[in-house]
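A single protein chain has been removed from this complex, and every other one stays in its place.
Labels for the chains are A and B, by order of writing; each one numbers its residues from 1.
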Amino acid sequence: MGRIQLKQVKKAFGDVVVIPPLDLEIEDGEFVVFVGPSGCGKSTLLRLIAGLEDTTAGTIEIDGQDATGLPPAKRRLAMVFQSYALYPHMTVRKNIAFPMRMAKMSLQEQNSRIEAAAKALNLTDYLDRRPGQLSGGQRQRVAIGRAIVREPAAFLFDEPLSNLDAALRVGMRMEISELHKKLDTTMIYVTHDQVEAMTMADKIVVLQAGVIEQVGSPLELYRTPRNKFVAGFIGSPKMNLIEGPEAAKHNAATIGIRPEHLTVSPESGDWKGIVGVSEHLGSDTFFHVAVDGFAETVTVRAGGDVDLHYGDAIYLTPDHELIHRFDEKGLRIP
Amino acid sequence: MARAITPRRKILTSGLAWAIGILLFFPIYWTILTSFKTEAQAINDPPLFFFFDWTLENYAVVQDRSDYMRFLWNSVIIAGGSTLLGILVAVPAAWSMAFVPSKRTKDILLWMLSTKMLPAVGVLYPISLIFVEFNLLDTRIGLVVVLMLINLPIIVWMLYTYFKEIPGEILEAARMDGAGLREEILYVLTPMAIPGIASTILLNFILAWNEAFWTLNLTAAGAAPLTAFIASYSSPEGLFFAKLSAASTMAIAPILILGWFSQKQLVRGLTFGAVK
Partner (left out) sequence: MATKASRSAARIMMAPAVILLLGWMLVPLTLTLFFSFKKYLPMRGDSLEGGLDWVGFENYGRFISSSSFWPSVQTTLIMVGGVLLITVVLGVLLALLLDQPIWGQGVVRILVIAPFFVMPTVSALVWKNMLMDPVNGILAHLWRFFGAEPVSWLSDASMQSIILIVSWQWLPFATLILLTAVQSLDSEQLEAAEMDGAPPLKRFWHIVLPHLSRAITIVILIQTIFLLSIFAEIFVTTGGAFGTRTLTYLIFQRVVDSQNIGLGSAGGVYAIILANIVAIFLMRIVGKNLDA
């Protein structure tokens, strides 16, 4: 079981309020991702749940029990750190055994769990090495192994992939998702990378300056961002946000249109512009277009075979059904 | 530095460096050498640099005359005891300052340093008074406590700089893994800090071994360590160069060997981490 509820949880360091009172519910077995720009308080929130930091006010309940005052050791949570935080003086086997040793589990039980975890994580051949002799990806797996043997109520991940190179990151992303499917245990995952959030999460929590901007499934956030911040943060490349007369036509302060919801045509369309930088990805091409009368360039996604060059004149047409409208405060107009 | 050095230059610098090294080491070499001579050979003119009849007689005489072993034992107890006691007090303190820093941590560290700078002579009488009051004069336990106190700031500082290099996340991981404070320090911090703790022990053992103000002023016959044993040779009595040399060699040999192991830590320890 791993149902976590935050009620009016607040965190301040001295006079600086990092997280104003917030409520959040995490269901048992959910994969929840906290995402936001650096310094948004997502890691602090995770550390509050872990018990590595005190809450200034509010309560944290785990499976209906008040855990606010409990030390980290008593919360039945496991954490995977950004730096992996393996014990450098212990072998992989001892690293994985450590939480069980602390729980005074029988040696027999310890060994069978270590074997199982090592097998699941492809670490069997490395059990007698020390962390210093392992690659980044292997260390990451040891950290995960150390977390799963305890069979915790929930897993906490603090930007676990940010020290890995790009190729490895995609692989580990899949492994963690698979682990979640297999274990069906609550996971809370902190990242600044919205791609990780979109691909892994059941539920995304978007944070900015300690405030929850929106909570929802990846597609909900993609389709109906509650405000300009979420609209701009979720989706890659970023949604085009357009202000001024064009927005006024739609009775909004700002309108938003995703690059994939614009059609390109050399002859006719709603907006006329000049092609600037283009990024060819093979399958897709992204054009940055300077549209007449817009303050900022508009990013457009086109097919991989569209042949346009720097300085060409083109026309763009947005899919009117998929235009997002925001008011002066940046909130979505339904 | 991968730079081309002309062989001529290397010969020159090497020669100069060796000459200076030998010159600086000469008093020690001469002492050790003389300790194996007879008293007559010790003052031979011209001086005998190598070829003479080596003898161990002086060592036997020194042991007989002043019971070297007893002084040695006092030195070991006093230096070892004060260092270990200091480590016991300092490890928790350094853990606190390195991993749970507060606004006052820096002030506390600097204040501890400032106690090290208190001139001993300024408090000599009060300390003797306290020693008399508590019957500590000429006891090993009294010196253990005093030397522990004068070296405590260095021990705390050294441990602090070593602990600072251990990432806090690893200790947090231990906490998440169910370790209490005791387990965290015992199973995770201490094993990781073993090299640092060992260097700290080594350097402070050396400092305590060589301490020569309190050991001279607070002991008489009973608890006197080697510093005082040597000082008893300060008034000459007939031919005594060889015996003095033997006594000196015995007093410095253990620490010379330990000292060679600790050269690197010496810098960090004696500059309070300001030079690494």
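Here, a residue touches a chain if its C-beta (ideal position, glycine included) is under 8 Å from a C-beta of that chain, and two chains touch if they have at least 3 such contacts.
Just so you know, these numbers come straight off a predicted model, no measurement behind them.
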Sole residue of A:71, A:244, A:266 or A:304 that reaches the chain not shown, by the stated touch rule: A:71
Residue of B:123, B:141, B:194 or B:221 touching the missing chain in the full complex: B:123
Sole contact to the chain not displayed, among A:2, A:36, A:51 or A:273: A:51
Interface with the unshown chain - residue positions in chain A: 51-54, 71
Touch residues of chain B, complete complex, unshown partner: 1, 3, 5, 10, 13-14, 16-18, 20-22, 24-25, 27-28, 30-31, 34, 42-43, 45-47, 89-90, 92-93, 95-97, 99-102, 106, 108-127, 129-130, 149, 152-153, 156, 168, 181, 206, 209-210, 212-213, 216-217, 226-228, 230-231, 233-234, 236, 240-241, 244-245, 248, 251-252, 255-256, 258-260, 263, 266-267, 270-276
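What we mean here is this: only the chains that are shown with their structure count from here on.
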Complex interface listing, chain A residues touching chain B: 50-52, 71-73, 77-79, 81-83, 85-89, 98-99, 102-103, 146, 150, 156
Interface residues, chain B side, partner chain A - complex: 167, 169-170, 172-180, 183, 187-188, 191-192, 194
